[in-house]
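See structure below.
One protein chain is absent from this view; the other protein chains keep their places.
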Amino acid sequence: MVFAVFALFPVVITDPTTTSIAFFALVFMVAAASWNIFSGYTGYLALGHAVFFGSGGYALALLTSHLHVSGGWPAFALLPLCGLVGALISIPVGLIALRTRRHTFVVVTIAIFFIFQLAAFNLGFTGGTSGLFLPLPPFSAANFNQPFYYVAFIILLVTLLVSWLVRRSRFGLQLLAIRDDEDRALGLGVKTRRLKLSAFMISAFFVAMIGGLYFDFVGQVFPNTAFDPLFDLSIALMAFFGGMGTLIGPVFGALVLESLQQYLTLSFSSNGTYLIAYGVLFLLVILIMPQGVVPGVRDLLRRRRPAAGGGTLAETDQPLAGAAGATR
Amino acid sequence: MSNLIEVSGIVKAYGGIKALNGCELEVREGQINGLIGPNGSGKTTLFNVITGYEKVQQGAVTFKGQDITNSTPDHVFGLGIGRTFQLSRMFPRLTVLENMLVATQREEGWLRGVSRLAGSHSERSRALELLDFVGITRLAYEPAGNLSYGQRKLLELASLLVADPDILLLDEPAGGVNPTLINHLADRIRDLNADGKTILVVEHNMEFVMGICSRITVLAQGTTLMAGSPTEVRSSPAVLEAYLGADEEEAALDAALREELEEAARSTTSSVSVTSEPGDRAPAAGGAATEEVLLTLSGVCAGYGGADILKQVTLDVPLGGITCVVGPNGAGKSTVMKTISGLLRPREGEIRFRGELVSGLTPKQVLAKGIAQIPQAHSLFGDMTVLENVEMGAFTVTDRAVVRKRLAEVQELYPIVRDRAHDKAGSLSGGQQRLVEFARCLMLDPDLIMLDEPSMGLDPQTRTMVFDMVAQMNRQGRTILLVEQNARAGLKLSSHGVVLENGQVRLTGSGHDVLTHPEIGALYLGGAVEAAGV
Partner (left out) sequence: MTGTAFIEAVVDGILTGGVYALMAAGLTLIFGVMDIINIAQGIMVVLGAYLSFELSVHAGIGLLPGLLITVPAMFCLGVAIEFLFMRRLRDQDRTQMSILVTYAVAIVIEGILTAIYGVNYQQLSASYVNSSVHMLGFYLPDIYLIGFGMAVALLVGLYSLLYRTKFGRAVRASLQNRTAADLIGIDVNRVRTISVGIGVAVTAVGGMVFGATNAFNPNTGYDLISRLLAIVILGGMGSIAGAMGAAVFILVINDIVAVWWSPTWAPIVYFVALVIVLSVRPQGLFGRAAVRAQ
């Protein structure tokens, strides 16, 4: 059902303003979902994923210009390569950052992020402050958004599929175990370092890929937009809003928050309004549903219908006491 | 008989303190091996060393003849050594079944293990089988965080078994677990042993250890005291001394005590009362019954995160005396104090001080009533000077004249407060810190002082001095409630004794009577209390 709505959305609603909002929402849904593969599952709050988002954009700009690839579908074909660039960059970044834990890790990711931002401003091949241009796709103005929308949608499906596979595998289970108690996981034979780095790379891959697509759509990549601290935070807030560590939560959070942001930015000339609404909404969620919306609503439903879903612990605890204490 | 694990000459120091000092251990293959020793003797540290959680400066650990010194936990687990933790650790936000599937399978390539779907049929059914083995199948789909303390222990054990380790290192499997579950656990451990698993268990519950182990190693102060069969260990005077505390200076007194002990064993008119039912008020000994009571706990239940540590504790603290609470580790001694001082809110029951209800008050309000607590070691503010620390004791007193007057009194009593006034409290020795803690506490002029293990980590001489100071505070008219691991020294000092076991009061009486009661040794070193019932 949801799939059909998303698949048919640009066919039914062709208004370019709306479809571009939908495209942006999809971009952030992918970003939040892939951020979640690392941060949501392992509990390591990475606030530097803009590094990969921006790198994806720069990678596509550089690839298209050096390989003389034209815009549109040929450029889209290079997107997996952008993802690969992101994954490669994530290796040294991860090796350094993952030596630390908790808040030190957060600060190290922020610091690495600023190193990339400053480097983009100052290095020659990034075009400095003026940035780089991407080739214009040969799409007609009326249908310009549709191809981007569908490519983003496909990337989202792939990201979700990978996220689901990770969640279902022992790999994912071990990531969640790291989130809950890393030292204990180590004692159960979990190769925590390798796992964290692998998740970090997968996460970087998809963020870089969608970054390439995003900047292809925008047409230009600057240091300011490529390495934007608000991006780092936004995807974290979106994932948290929907429910960190759940499959659908981050996607839901991104859909709500990014659509809201785009809508408010368009409706009000000032950027202030969306920031306020964004922040307030997030703070409300933290106060009311500290787990995020998706798990929060799930809990609410479970509480309302205790008979469904296997019952609560209070019910199952009693028979257990009899089973465990058979000697009683 | 071959040894599965051999540990030799391990030295592990934190700063200047040696947690392990030349410790030796042999774990016999196919047996249930026990590892015991008083608090702070280095048992858990040794576990951490074997399983790669801590690196050592000296010594060697071998497993099946292979050197595994200073390895990493994941590597050690891969070799076939599984361990549990003292405060059982699992993954609270995963379901019980998911917890079971985390462990990496042995002899399975890393990538294969990782890429495999966690829910393959064979694995799931194996996990469920093991859950069934420990008896928590019904909870398979609950988040592990919802489990009770005992259930967590069972889950932790089961989650190791998934990888089919050769040896299980169990750190206090029976700690904080109710007696029924303890029996259940003991049965499971025997089953596992019968299946060919070697087991090494650290445990304070002596009954448990003596019951299941065929060979026991005793640690004391980081070195190996002895190793032998349960009978040998139980009958060793050195082991009893390590547990009950001994000081050579008072060897003569000990001899007298032993005589009394024997006499008490013959006597049928012991004034010590033994309670076995929770909530029962243990009648006070003989003539003491008419004594005025300063503080009463009635039916107090309290604990952390749902699990009750105290189960219906009922006890009196008589006015003007020293009441000493003793009991094995994990019996709930410190929890009694925290509950009284307001750090922990009792779930049930009430606490009255001079007849006034004090349960449910904040620490500040409790303090205002005249109850002060000195917590277990290191409660000074290390970066502040001695004088500042002592002055902090009068934090709630606003009258400066009173503060000055008390400070003068305290300095009179404890010259160190004057002599080292401007030294950082952290630079003092352990014994000196204790004195400053006493001084800080006296700044409030409390009626009841609660001391949590004042002798912990002190050498015998300093310990004697600290106990003298406790007696002195008492002579000045303050009622003392003392928690002490060193049961002999504590009880000798006290007018009243209370033995706590497993969150329940087991014995009460005068300090002397409790000390000479024939069951006290049994309580510490295992043995049937019930059999000796009154």
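In this document, chain identifiers A and B correspond to the written order of the chains, with residue numbering beginning at 1 in each.
Note that in this section contacts are C-beta pairs under 8 Å (C-beta built on N, C-alpha and C of every residue); 3 or more make two chains touch, one makes a residue touch a chain.
Just so you know, these numbers come straight off a predicted model, no measurement behind them.
Under the touch definition stated at the start, the shown chains contacted by the missing one in the entire complex are A, B.
Considering the whole complex, the residue from A:18, A:100 or A:225 that touches the absent chain is A:100.
Touch with the chain omitted from the figure is made, among B:29, B:241, B:388 or B:409, by B:388.
Which of A:67, A:276 or A:300 touches the hidden chain is settled by the complete complex: it is A:276.
Checked against the full complex, the candidates B:61, B:81, B:294 or B:372 give a single residue touching the omitted chain, namely B:372.
With the whole complex as reference, residues 341-343, 363-364, 367-368, 372-375, 378-384, 388, 391-393, 395-396, 440, 444 of chain B touch the missing chain. Touch with the hidden chain on the side of chain A covers residues 43, 45, 47, 96, 99-104, 106-108, 110-112, 114-115, 118-119, 121-122, 229-230, 233, 236-237, 240, 270-280, 282-283, 286-287, 290.
Quick note on the criterion: only the chains that are shown with their structure count from here on.
Chain A and chain B have CA centres that are 46 Å apart. Interface residues of chain B, counted against chain A in their complex, comprise 51, 53, 72-74, 77-78, 82-83, 85, 89-94, 98, 101-104, 106, 110, 113-119, 134-139, 141-142, 146, 148, 150-151, 154, 159-160, 163, 180-181, 183-184, 187.
Interface residues of chain A, counted against chain B in their complex, comprise 168-174, 176-177, 179-181, 183-192, 194-195, 198, 245, 310, 313, 316-317, 319-320, 323-328.
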